[in-house]
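Of the protein chains in this complex, one is absent; all others appear in place.
Chain lettering (A and B) follows the sequence in which the chains are written, and residue indices restart at 1 in each chain.
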Amino acid sequence: MMRAALFTLALLAASAAQADTPEQRLAAAGLTLPPPNKPIGLYVPAARSGKLLFLAGHTECPIKATGKLGATMDVAAGKANAASVALCMLATLKAELGELSRVKRVVRVMGLVNATPEFTDHPAVMNGFSEVMTTAFGDAGKAPRTAAGAGSLPRGIPVEVEAVVELK
Amino acid sequence: MMRAALFTLALLAASAAQADTPEQRLAAAGLTLPPPNKPIGLYVPAARSGKLLFLAGHTECPIKATGKLGATMDVAAGKANAASVALCMLATLKAELGELSRVKRVVRVMGLVNATPEFTDHPAVMNGFSEVMTTAFGDAGKAPRTAAGAGSLPRGIPVEVEAVVELK
Partner (left out) sequence: MMRAALFTLALLAASAAQADTPEQRLAAAGLTLPPPNKPIGLYVPAARSGKLLFLAGHTECPIKATGKLGATMDVAAGKANAASVALCMLATLKAELGELSRVKRVVRVMGLVNATPEFTDHPAVMNGFSEVMTTAFGDAGKAPRTAAGAGSLPRGIPVEVEAVVELK
C-alpha cells in the first residue's frame, strides 16, 4: 500500500512538472493567445540569427485600442494594452517556434508608450507587458527593459514593444 | 544551330545570375549609393560581433532635408527621405564589408519618424526604407521592424533608422 501510494505521488509530481509549460501557465492564469499577426508587406514579425530571435515592434493583435497616456488613456488602460501586446508577441513566438518552451529567456525589451510630454509613469504601463512575460516564462521573462515615451505611434496605438529572446 | 542557340541561352542565364548582386539590383533600379558618412568623434557607423553587424542610427548622407511629419513634411516626402536613409546605410555596409552580398539578412530595423503628436502613418514613411532594402537584398531585406514617432530628432531631420544585419 505504502509503495503504491509513493508511486502514485511520484507519477503526479512528474505529471505536474510536465504540465509546467509556458502555454499551461498562461492558461492557468486565464490568458489566451490571439491569432498572430500575419507577415505583412515589407517586413516580418521575427528573424533568427544563431540563438537570438529578433522580434518586430508589436502591438495588440488585432489592433483595437488607440490612446495617448496622459490625455485620452489612463495608466490602468495602458497597462492592460501592454498586456495585450505581450500576448500578441507570445502568439508570434508560438507561430515561429511551435512551443514557447523553446525560449531560454527574454534578453531585451523596449517599450514605447504613446504619451503627452508631461507623462512620467511609463514603467507602470510596461509592467502590464512584463507581468504576462513572467507568467509565461518565470524569471526567464524578466529582461533588461527600456521604457520610454513616443511622441506618436502608428495608427494612434498606446503601446509598441520590441524584444529579443534567446532560444535554447 | 539549335545547340549553339541553347548554349548561348545558357551563357546568358549564367551571366544574369552572376549579375544579380545587390549593387547591380540597386543600379538596375536607378539607385546610387552616396559617399558613406565618415566615422565622427565619439561614435562609429558600425560594429561587428560574431555574425552580427550593429549599425548606428542613420540619416540621409549628407543631411539635406529637415521636417516634421504631420506639420512641415508630408508622407510622400518622408518616404523619399527614408529611402535616402536606406541608401546611406547601404553605403556604410559597402564601406564596412566591401561587397553587399556579404549580408545574409537584415535582422532588425528601428525607424524613428520626427512627427507631431497626432501623426499616425509612420509605417508608410518607413516603407521608403524597406523598399530600398528589399530592392538590394530581396526577401533577406525584410526584417522585423519597429516604426515609431520621435518627438524630435537631431538637426531636425525627419527620419532616423537603426539596424542590425547578419553576415554570411
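Simple rule for what comes next: contacts are C-beta pairs under 8 Å (C-beta built on N, C-alpha and C of every residue); 3 or more make two chains touch, one makes a residue touch a chain.
The structure presented is a predicted model; accordingly, all values stated were derived computationally and were not measured.
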{"item": "Candidates B:Pro35, B:Gly138 or B:Pro154 - the one touching the absent chain", "value": "B:Pro154"}
{"item": "Hidden-chain contact residue, picked from the options A:Glu60, A:Asp121 or A:Glu160", "value": "A:Asp121"}
{"item": "Touching residues on chain A - with respect to the absent chain", "value": "50-52, 70, 105-110, 113, 115-123, 127, 130-131, 134, 142-152, 164, 166"}
{"item": "Interface with the undisplayed chain - residues on chain B", "value": "39, 41-50, 52, 54-57, 68, 110, 112, 114, 116-117, 149-156, 160, 162"}
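In the analysis below, only the chains that are shown with their structure count from here on.
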{"item": "Angle of rotation relating chain A to chain B [CA atoms, steps of 5 degrees]", "value": "120"}
{"item": "Geometric centre distance via CA averages, chain B-chain A, whole Å", "value": "29"}
